[in-house]
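This report refers to the structure that appears directly beneath it.
A single protein chain has been removed from this complex, and every other one stays in its place.
After this line comes chain A, so read on.
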Amino acid sequence: MRAALTASPMLLLHPSRGLIDEKFSLIVQNLSRIQDITLHALIHSDDGDYWEAFGHYVSDATGFVNVANDSSLGGTYDGVEPMGLLWSMRPVPGSRIGLRLRKKEVHTPMVVHISVYRGHMSQGFREQVALASVVTERWYMAPGVRRIDITEGGVTGTLFLPPGPGPFPALLDLWGGGGGLVEYRSALLSSHGFVSLALEYMTPRTSGGSTSHVGNEYFEAAFTVLKQHPQVCGDSIAILGLSFGTSVALGMAVYSTVIQPRCLVCVSGSHVQPVKGSLSDVFGEINKNVRNTRYDEENRVIWRDLLLPIPTDPTKKVDVGQLKCPVLMIVGEDDQNWPATESAEDMKEMMEKAGNSHLLTTLSYPGAGHLIEPPYSPHIRASNFMVAGTKQKLVVLWGGETAPHGHAQEDSWKKILSFLEEHLYRSTDVTSQSNL
């Protein structure tokens, strides 16, 4: 047991339970003056893997470290980074490869252990006893948010409803080619006051003996589920899509008579797809260019060239000149998976020619990759990927460097929420009313 006169440092973290996109303040006090310490964060994921981040600090003359003001001198992040302990996390040495940290069970929080160690350490955290340690919970779901399984109308998804009587504006939430039913972004959006439907659409369906991707009427049915929900204001529905989800969002917004979104948020996606095509057509077009697949020095798959060059043929891309609602395009300049930057540039040109470019806002982030997700989740430059509907396993290169990607996630999320608030909670602009 320690000598009775030893004083323990204190770790003060607020709030101890936060939403995943909330910042926390982290202070260490009662250290010796000018003492080298390491701040360390540890997560034990739902999949059983360990993720960690750490920063090296030196206490001031009063034995104090404040992560909001003080500079990390090294570790998994450096400089003044209040949330670096979260966004710079990576699998601990010896972990399985190609991991991605994603919360499947949204009713429980991500539990993060934050510790302070003596000295500037870069490994061996498990063998050392920390000076002090606290636990913080990071939640995708605010209290009072309700989760409902959706299976009506042939649609498979999960609906999240904010607390309160409503009515609320709503979102159709579309992920990308990885498929599955990914709920956490919808849970978080609901915690910000939107009804949100996370839609499962990538898995090919079997009917009448043949297996194929869902048709456009599937997305129309999903949109209708939202529109008809008693707690949704039917005229205030947006679509948020990432990667393939962007293709769906743009295609549907321009060509569907049923889907009339109030605005669109398109992350890391492209308008390049056969006009009025279905999902199958999009895949077909991409597969035609499969010889454009490249590999990096670690044999990871780079798919960005499959849609390049951006076609000049108007039948091969969504006619964005016909968009009638505001669009927020979010693009990582180091996206190795989709040619998001080139697509955004081409879209701008098309819309300028058509006279509706005032509807387009593009946020372009240098050093950010493809997977631009809600903030403070770790950046993944590459990960294991299973092509939906096949059993093919690859390691796909998403791109991005940790620090700029972390900042891109933080900045873009704030702007997404602002944009959605402006167009769904406040908008009474004439352009949208013409849709009614």
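Heads up, the rule we're going with is that contacts are C-beta pairs under 8 Å (C-beta built on N, C-alpha and C of every residue); 3 or more make two chains touch, one makes a residue touch a chain; residues count from 1.
Throughout what follows, contacts and distances are computed from a predicted model.
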Among "glutathione transferase", "Acyl-coenzyme A thioesterase 5", "Pyruvate dehydrogenase E1 component subunit alpha" or "Tubulin polyglutamylase complex subunit 1", UniProt's protein name for the complex chain that is not shown is "Acyl-coenzyme A thioesterase 5"
Only one of A:Asp49, A:Glu220, A:Asp235 or A:Asp411 touches the unshown chain, namely A:Asp235
Contact with the hidden chain, among A:Thr38, A:Ser88, A:Thr136 or A:Gln260, goes to A:Thr136
Where A:Arg33, A:Lys104 or A:Lys414 are the choices, the one touching the absent chain is A:Arg33
Filtering A:Gly55, A:Gly157, A:Gly193 or A:Gly269 for touch with the omitted chain leaves A:Gly193
For chain A, residues touching the missing partner are 1-8, 10-11, 14-19, 22, 30-33, 62-63, 111, 115, 129-137, 139, 142-144, 162-165, 167-169, 191, 193, 233-236, 421, 425-428, 432-433, 436
